[in-house]
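Quick one: the structure is below, questions incoming.
Every protein chain except one is present and positioned as in the full complex.
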Amino acid sequence: MTGKTVGVLGFPFSKGQPKGGTELAPKELRAAGIVDRIQALGNNVIDHGDVDLSGLPADSKVGVAKNSLAVGEANKKLSEDVAKYLKKGEQVLLLGGDHSLGIGSLHGHTQVQPDTVVVWVDAHADLNTPFTSDSKNMHGMPLAYVVKEMAQFLPKTPGLEWCKPSLSTKDIVYIGLRDVDPGERKFIEQLGISCFSMHEVDKFAIKDVVEKALSQVDPSGNRPIHVSFDVDAMDPIHAASTGTKVPGGLTLREAFYIAEEIAATGRLSVLDMVEVNPKLGSPEEKEVTVANTVSVTAKFYGSKRQGDVPPNYVIPRPQA
Amino acid sequence: MTGKTVGVLGFPFSKGQPKGGTELAPKELRAAGIVDRIQALGNNVIDHGDVDLSGLPADSKVGVAKNSLAVGEANKKLSEDVAKYLKKGEQVLLLGGDHSLGIGSLHGHTQVQPDTVVVWVDAHADLNTPFTSDSKNMHGMPLAYVVKEMAQFLPKTPGLEWCKPSLSTKDIVYIGLRDVDPGERKFIEQLGISCFSMHEVDKFAIKDVVEKALSQVDPSGNRPIHVSFDVDAMDPIHAASTGTKVPGGLTLREAFYIAEEIAATGRLSVLDMVEVNPKLGSPEEKEVTVANTVSVTAKFYGSKRQGDVPPNYVIPRPQA
Partner (left out) sequence: MTGKTVGVLGFPFSKGQPKGGTELAPKELRAAGIVDRIQALGNNVIDHGDVDLSGLPADSKVGVAKNSLAVGEANKKLSEDVAKYLKKGEQVLLLGGDHSLGIGSLHGHTQVQPDTVVVWVDAHADLNTPFTSDSKNMHGMPLAYVVKEMAQFLPKTPGLEWCKPSLSTKDIVYIGLRDVDPGERKFIEQLGISCFSMHEVDKFAIKDVVEKALSQVDPSGNRPIHVSFDVDAMDPIHAASTGTKVPGGLTLREAFYIAEEIAATGRLSVLDMVEVNPKLGSPEEKEVTVANTVSVTAKFYGSKRQGDVPPNYVIPRPQA
């Protein structure tokens, strides 16, 4: 029960990667009751609908990165919307869409709260440049476009000219990595980004990982928190309907724990829930993926496994 | 190898909840060899058959709680049987049936061993009153009827007049909760019931949870132990054939660990194994649920993953 105002924003977009479907996720997540679930916890929830993605430019050919015109334009709009609602004092819950939305989400967030820290929960580092990426898909690159220290490694990217990097590597911490490209690994090492790969999750267990992650990125414990949660951070058994599954991921329980502990800080400011792809997997897998995503999201906004009590709940008793 | 006498009692009952099937579980568990498994560990096992549930009253309409006449009458018989075999010096293994049997099992147990402590392993708190329950199903209420501090919150319940509460909230500890109703949460907080929800299982890990649970409920470590094990405490992947599955549960390994550690105390007095529903799930899921339930039960009676040795086993050697 955070008692805060949560602005929900859909981002029905899939051009950051090659598989159609992630553009349907906001609709599916809403149909599964994500808004009501968060409202019932005592939060004031405003569903702002979807970011207006009409009239996006068509990328006629592959440039330095695939669909960079569309990715750039969509994220510019997203950045403006995120900033707008944050300025109104709302927390923002962003329903992706593929993870290229990290560009606009983080850009917009840092325009309003430049001191935010980022907890990136993902199987992947999403720190590729167009040069280090084999696939050239921009859902694997969002952090490269918003981190200052990465600017020297980036080409001029059509569509992304507006995006000035606004975060430092020391503002970021990773949880859940297990499929990291060579260039990404070198960046993480050279730039000293805090990283709790699944090896560290196994080594320290999730309680210590969350504690260490938060204290490394924000020792004083008072900065706003941006969580970018790629559902492929979870094991495929819990989130099969996503585009780039990697075995050996977070359990649903570990995802819950992360979300509960972030909620307990009282400092969650923006949450990206990304990469649900309702077109992938069996019908049952889709249902499980969507349901688990909704459950994890609810934990970020105050739902507890110990049990939730609506505001002003009074225990009913026998009448005297 | 406890070398104790274990009395097995079936309770083929499903009127504590709406789904037929749990009344078939005692037969399925026996068919899967549960009696032989416990016998082979060096225990003296007596199968007393099923509690006689013939001639139960029909509940013509929903009263304050569904089927309370039948639930009440069945549990009265159960209480008497449990007390009878405990008085003979037996440990009692109770094969449910739905979890409404907690009423009779705990009532009967406390008549003979009033100092027993209760370890309630479940996804649910089963602490609802007819007023706090939405469903009015009594398998979600057993603890409310046996705990003294709850009496003030209960209506007069037809069929349950015989049941005088005999436990205190301080005698109970929960393990595995993750789906707790608002009223239940309030009761747990206000009455100060020890509770290790799945959040705490993730936080402390199962070894410390078992240690803390036992030391909180019985610091001196010398009281008899009643374990009420709802198979839905386990993750649905391990126990899909049950009526109220909740994702994010105990692993089979954690269930084994709990059982092994309880066995190691030497103080297990009554064990309820409940909520297996052979009518739910696929044939394979039924088989897995039953097999896992048998395996967990065997651990409560001395089976160890390190390996078991029958009494008087002698290593065979080459003949001289």
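Per-chain residue numbering starts at 1, and chain names A and B are given in the order in which the chains are listed.
In the analysis below, a contact is a pair of C-beta atoms (placed from the backbone, for glycine too) under 8 Å apart; a residue touches a chain by one contact, two chains touch by 3 or more.
These numbers come from a predicted model, not from an experiment.
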If I consider the whole complex, including the chain that's not displayed, which of A:88, A:164, A:186 or A:317 touches that chain?
A:186
Based on the whole complex, identify which of A:8, A:74, A:94 or A:125 touches the chain you can't see.
A:125
Given A:248, A:266 or A:316, the residue that touches the chain left out of view is A:248
In the complete complex, the non-displayed chain touches which residues of chain A?
125, 129, 131-132, 152-155, 177-178, 180-188, 195, 197-199, 201-205, 237, 247-248
Just checking the interface: what residues of chain B touch the absent partner chain?
205-207, 237-238, 251-254, 256-257, 260, 291-292, 295, 304-310, 313, 315-318
